[in-house]
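Pasting in a structure now, in structure tokens, and then I'll have a few things to ask.
The full complex has more chains than appear here; those shown keep their coordinates.
By written order: A and B. Residues from 1 in each chain.
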Amino acid sequence: MSSAGRGPQVFRRSGGRRGGEVVGEELWFWFEGLLGWMPGRVGRLVRSVCYWPFIRSAGALDVAEHTHIRMPWRLSCGRQVSIGRGCQLTCTETVVLGDDVLLAPGVLLVSSSHEWRDPDRHIRDQGPRGGPINIGDDVWIGARAVVLPGVRIGSGAVVATGSVVRADVPSRAVVAGDPARVVSWRGERPDGA
Amino acid sequence: MSSAGRGPQVFRRSGGRRGGEVVGEELWFWFEGLLGWMPGRVGRLVRSVCYWPFIRSAGALDVAEHTHIRMPWRLSCGRQVSIGRGCQLTCTETVVLGDDVLLAPGVLLVSSSHEWRDPDRHIRDQGPRGGPINIGDDVWIGARAVVLPGVRIGSGAVVATGSVVRADVPSRAVVAGDPARVVSWRGERPDGA
């Protein structure tokens, strides 16, 4: 807390972005705000049609209400992807969802966070630290789970409710907890696991 | 990710539901969307009156803003139940809340999730796996806690902020963590605990 000027001031933003992206993102946010509140199956139908030009999708895409997708042009979805109520996908880096991915309500995929290691500079000034998120086919991510930057989740995996996924998840593994650890497997346990 | 037709496609839904329920649910969602955003005590008053025909309640029911209740006709509330901001109650199975239950903001009660054990079929096609949730009298569930299908929480219990409750909670126990474990008791510790 310190002395400062009176009245609202301009906010100093972290992370540089190109002007075109800023405008495109702004328009997308308002579009999302306009359609995102619509409840029920009618809302899902409206969004699956109207989001079509903005999100790369190999087939039907199902987006529940109150979701928030930053930079949808960096999101790529397979067929029959389902995004639950209140999910937030921060696609400042590439985010790839395979076929038949199910995101339960409140899932958070963050492809970018803050660099903080330098103790002598403000975190705000150290810029972002991110990495692409890659999720395979037939993956179910449970309610309120969080997937952090750079994580790769193998096909057929299950992420339990409320997990925080900080490292890669092997195919058909079932992970839970913070940090998420393998607690079971779909089918037989692979050799060496 | 794979080749697929162009243009939006019909989304293949998991879990069969009777046609009447689908229509009823749709109407409820729009009704909820219409009333659910109203802030403050005025909003709570409006909802406590207008939700009355739809949610079985033994007495005053207090519902904060931005809550989401799926299939309210399977929810049964005691007297003086309070549901906090942004709570989500998925009542695909029966959910029973006792008298004086307090749900803090962002609590999630899920009575149904996906079956995933068969590694050779898509999770979407394995149908739901659920069980009724039963919460006793005078229970406080802290902010952002999650209660999973089939869980029974005894009267007088306290669930700490951010817990994930995967198993039954005894009466007057205080549980915390993921998975939630007993960390304390209200009053004396019962014999054998």
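In this text, contacts are C-beta pairs under 8 Å (C-beta built on N, C-alpha and C of every residue); 3 or more make two chains touch, one makes a residue touch a chain.
Quick caveat: nothing in here was measured; it's all calculated off a predicted structure.
Enquirer: Looking at 2 placed copies, how big is the full complex in copies?
Expert: 3
Assume only the chains that are shown with their structure count from here on.
Enquirer: List the centre-to-centre spacing of chain A and chain B in whole Å, with centres computed as mean CA coordinates.
Expert: 24
Enquirer: Mind listing the chain B positions that touch chain A in their complex?
Expert: Per the stated touch rule, the residues are 1-5, 7-12, 14, 22, 25-26, 29-30, 32-33, 68, 88, 108, 110, 113-114, 116-120, 122-124, 144, 146, 148, 164, 178.
Enquirer: List the residues on chain A that touch chain B in their complex, please.
Expert: Going through chain A, the ones touching chain B are 37-44, 48-49, 52, 58-62, 65, 76, 78-80, 82, 85-86, 96, 98-100, 102, 104-106, 137-138, 140, 142-144, 156, 158, 161-162, 172, 174, 176-178, 186-187.
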